[in-house]
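As you look at this complex, bear in mind that one protein chain is not there, while each of the others sits in place.
For chain A:
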Amino acid sequence: MAKAELKTKHQTEIEDSSSLKGTLASVFILGLFIIVSWVSVYYLFVDRF
């Protein structure tokens, strides 16, 4: 029981301290935001011209 607990804790730590998954998620959100803004104004253009 104690052993198992130790093991899980250890694993998360290794995974967490060097992980950049938050960074990956952030840049994806950023990219998505850029694309959505671009496409919205593009539709304004298509509508008007």
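The definition used in the following text is that a contact is a pair of C-beta atoms (placed from the backbone, for glycine too) under 8 Å apart; a residue touches a chain by one contact, two chains touch by 3 or more; residues count from 1.
Operating definition for what follows: contacts and distances are computed from a predicted model.
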Checklist outcome for this item: Answer for the undisplayed chain, UniProt naming, from "NitT/TauT family transport system permease protein", "B(O/a)3-type cytochrome-c oxidase subunit 1", "Protein FixA" or "4-cresol dehydrogenase (Hydroxylating)", is "B(O/a)3-type cytochrome-c oxidase subunit 1"
Next on the checklist: On chain A, where is the contact patch with the chain that was removed from view?
Outcome noted: 12, 16-23, 25-27, 30-31, 33-34, 37-38, 41-42, 44-45, 48-49
